[in-house]
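Take a look at the structure below.
After this line comes subunit A, so read on.
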Amino acid sequence: MSAAIELRGVWHMYPGSGRWALRDVSLEVAEGRILAVVGPNGSGKTTLLKIAGTLYRPTRGTLRLWGSDFWAVDGDERLRLRRLVVYVHEKPVLVRGTALHNVAYGLLLRGAPPEEALSRARRVLERMGAGELAGRERGQLSAGEAQLISILRAVAAEPRVLLLDEPTAHLDLEKRRRLASLIRELRGRGMGVVVATHDYLLARSIADEVVVVEEGRLKARGPPGEVLEV
Partner candidate 1 sequence: MKPRLLVVLAVIVAAAVLVSLTQLGAQTVRVRVTTTTSLYATGLLDYLEDQFRKQHPNVEIDFIAVGSGEALRRAEMGDACMVFVHAPSLEKQYMARGAIAEGRIFAYNYFIIAGPPSDPARIKGEDDPVDAFEKIYEAGEEGRALFVSRGDNSGTHVKELSLWEAAGLDPRGRPWYLETGSGMGNTLLVANERGAYVLTDIGTYLKFRKDGKIPNLDVMVQGGDELLNIYSVYLVPTCSGEEAKYARMFADFVAGEAQSLIGSYKVDVYGQPLFYPAQGKLDWLAEKWQELAGG
Partner candidate 2 sequence: MAGEALEIAARSLAISGTATLLSSAWSVVLAYLLARSPRASRLLVPFLEALVGIPTVLVGLLLYLLLSSQGPLGMLRLLYTPRAIVVGQAILITPLITSVAYRVLTHSWSMYGELALALGAAERQAARLVFSESLPGLAAAVVMGFSRAFGELGVALMVGGNIRGYTRVITTAIALEVSRGEFGLALSLGAMLVAILVLVSLTLRFLGRLREQ
């Protein structure tokens, strides 16, 4: 079985920066598994996830999604592949409208009928015990609430692989627990999840596998018990 996402020999340099943010990274992500990405600030975690999420085209190397070279296909096929992977920003960005509208937004982009999208969004909100946020405008949410909404927006879109960048940065302990259990539930339904995080507790408790990034290179890879020494 080919991997869901496969990076092969990926190098990346932001235009004008003159430094490699990623150096020769090769990595596979499978469906139905949870992969944690850890490493110091500026090591390249976000860059890695955004490349996997098709947001950046790597300077060198290839990105394969379910076997297809993503940047070599175009048109409808590219859009179809892009919709299988959803990346969640570390700084949450919400569109104009209520929290409920935001959670439904990914479905709306995929052409779901509005009522259906909204009722599904409401179920997702309630599953996380955040039903009372539904009617709030984006300006009326706390940092943690906004982060939760932006994560749930991706979950509601039901991708095959979910890429979460620093998902617990603003969450309280209770929400972190709920999020961990939600991620496990998603894995149970066959979704692949990649989590870039500084939260070792989270990584240790949910990850099937951990990769360590340092200065743009993959330094180590293995089960959490081995890789995450205290």
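Points to keep in mind about this one:
Going forward, contacts are C-beta pairs under 8 Å (C-beta built on N, C-alpha and C of every residue); 3 or more make two chains touch, one makes a residue touch a chain; residues count from 1.
A quick word on the picks: all candidates are chains of the complex that A comes from, given by their letters.
These figures come from a predicted structure and were not determined experimentally.
Candidate 2 is the one, among 1 or 2, that touches subunit A in this complex.
On the subunit A side of its complex with candidate 2, the touching residues are 15, 53-55, 79, 82-83, 86-89, 93, 95-96, 105-106, 109-110, 153-154, 157, 159.
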